[in-house]
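Removed: one protein chain of the complex. Kept in place: all other protein chains.
By letter and in written order, the chains are A and B; residue numbering begins at 1 in each of them.
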Amino acid sequence: MLLFDTFDYWFEVYFLQGEKKLLIVEGLSASYGPVKALRGVTMSVDRSKITAVLGANGAGKTTLLRTLSGLVKAIDGSASIDGLHFENKNPEDIARMGISHVPEGRGVVQEMTVDENLRLGAIWKKDFDIKSKLNWVYELFPPLLPRSAKAAFTLSGGERQMLAVGRALMSEPKALLLDEPSLGLAPLVTAGIMSLLRKLCDDQGLAVLLVEQNARSALSVADEAVVLSLGEVVVSDKASAIKEDAALRHHYLGF
Amino acid sequence: MEESTISGESNENLVSEIPPKQLDQAASEKIKLPLWRLPLIRNCGIGIVAIALFFVISGHLSLYRNYQLAEVGPYILALLGLSLLVGQNGQISIGHGALMAIGAWTFALFQLHTKLPLAVLLILATLVTFIFGSLLGLVAARLRGPYLAGTTLALALGLPDIATRYRSLFGGYQGLQITQPSPPAFLGATFSAQQYLAVIDMICIVIGIIIFANLIRSKTGRNMRAVRDDEIASRISGISVQKTQVFAFAVSAGAAGLGGALLALVSSNVSPGAFTLTLSISLLAGMVIGGTGTIAGPIWGAFIMVYVPQWATTATEKLNLNQGIAANLSLGLYGVLLIVIILLAPMGIQGLLRSGFSKVVLRRQGKLSK
Partner (left out) sequence: MSNLGNFVLIGLSNGLIYSVVAICIVLIFRSTRVINFSQAALAMFSTYVAVSLIDRGVPYYLAFLIAVIFGFIAGALIERFLMRRVESKSPLNAVIVAVGVLITLEAMAGVIWGATLRNFPSHFSLIGIKIGKSRLGISPFDIFILVVVLVLLGALVFLFRYTKLGMMMRASAFAPEVARLLGVRVGRMLTLGWALAGAGGAVAGMLAAPRVFLFPNNMDAVLVFAFTAAIIGGLDSPVGALVGGLIMGVSLSLIGGYLGSDLENPGAFLILVVVLMARPQGLFSSISERRV
């Protein structure tokens, strides 16, 4: 048994790596002025997998996402998606390479309508059937449909999160970066969004990088997990393994 | 727990200068500082020395140089006021030219109709503008950023027209004449009127700077900065946002009023043409260029406001062009310089000096490689 397990593992590592790994981050560093927020983060995100990024306040979780999407300039290291490097690119170009970042606090454009927000999601795409994509998002998130002509600031917190995720999906991204999607939402709404993401991962090969403060719930949906502390990766493992490591949990995740 | 005996006015200043050992003592017993280390007394001392020094230096300068220095003074005061308002309290005013006008006309009217001594006239001008400023401050406290900027801009545009409209009182386009004071006899016969003006300026500036320096270190000054940075947080901490803003506006106006009165005195005339919208806008530019919110900034700013246009004019006059073109060229030069200075020194000249200075210090200490 042991032999076969090991064989499986090496087979994966040697032969399936190129296929499985979508996002590869190596030695990524970033800083805000003199404060180093990321110190050489190395990790990867697999296709069809949800990878959770966990850690305490100030561990660098949000900075990691902001650096990946280009909002914060990396001072060192590399990042690539499907083998294409993007560490020095602008956010708009990174978005066009298939990385959708849903920022913390549900970054919807409040003054614009729900419909406009969704259209904005794929606005740079040329020769794109935006109508059918819109319908698809409205099917994914039925509560948005009756509100399509309303300004986004009239939506409830949960609806805004749906709108933000829906908009991010409009451009058919390869990777979705989610920052604290559960913040301020009812657990039921969060669960709904999570199960939907799970389905998209399985069906369409979407990779999700999920930043969460609430480690317990994040570990229950994620496949893989990365624990950050003071801008460095402390552990990177299967989510289930981290869940079972009591010492690790106590030390870094506080439960 | 007797640490509260350190007065709120000065502890910010003191704590940093006292070695830890003394600080421990301070916690257990009342702090006793030598008198000369109290900020107010120290600043006054420096001020008196500065005035005396200036008095001696100005005696060796030509009449023209003295006059030039006297010309700069009023703007230093107005910029001090503006800098306090914008830099410390975060309220933007494009109407300080109008406040200078109020000070100037107050000075002129009182000089015309009463026989009060010069110092009283200057104080009256400051006081009237202070009161007007507190009324305007009540309006200003309800407005934010560009809304306040626009309102003060409209004031700067509108106020000079009142003077032309009510000719009999304010003198119309020609304005009112001001009699320049002759130097008191005890200064000697060689003491020129120009030097006297420069010294009066200097005294007012020193008083202005001392008030500014003490104000920003006081509780009120801290409140102002708190209000500037976060109104809601200040309110939660028990600071009256409105009171702070009105007070800042009033003090700022008072300084501008004094500046206006001095400007009237130096140019021996008050007319609407001297207090146009352009003045208000160049005050704002002078403040930013000098270094917003700093003590030295207004001095740089005022010198630039007065000398750069003069310098640009002399520079273009040398080209022997016809007059219209030369005048426009010097104006253009001024405009380009404004842009260039802001691009090169976003924190103003004082900011530039400060960063340069700290770099030198760091290099000395070997903390900065090359």
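The rule is short, and it goes like this: a residue touches a chain if its C-beta (ideal position, glycine included) is under 8 Å from a C-beta of that chain, and two chains touch if they have at least 3 such contacts.
What you are looking at is a predicted structure, and each value in this text was computed from that prediction instead of being measured.
Which listed residue (B:Gly150, B:Pro181 or B:Gly273) would be found touching the missing chain in the intact complex?
Looking across B:Gly150, B:Pro181 or B:Gly273, the contact with the absent chain belongs to B:Gly150.
Which of these touches the unseen chain: A:Thr51, A:Ser69 or A:Ser182?
Only one of A:Thr51, A:Ser69 or A:Ser182 touches the chain omitted from view, namely A:Ser69.
One chain isn't shown here. Among A:Ile24, A:Ala56 or A:Leu120, which residue touches it?
The single option touching the absent chain is A:Leu120.
Residue by residue, what part of subunit A touches the chain that was omitted?
Residues of subunit A in contact with the hidden chain: 69-71, 90-93, 95-96, 100-101, 103, 107-112, 116, 119-121, 123-124, 153, 167, 171.
Quickly run down the residues of subunit B that touch the omitted chain.
86, 92, 139, 142-147, 149-151, 153-155, 157-159, 161-162, 164-165, 277, 281, 284-285, 288-289, 292, 324-325, 327-329, 331-339, 342-343, 346
One rule holds in what follows: only the chains that are shown with their structure count from here on.
For subunit A and subunit B, let me know how many angstrom lie between their CA-based centres, rounded off.
Taking the average C-alpha coordinate of subunit A and of subunit B, the gap between them is 53 Å.
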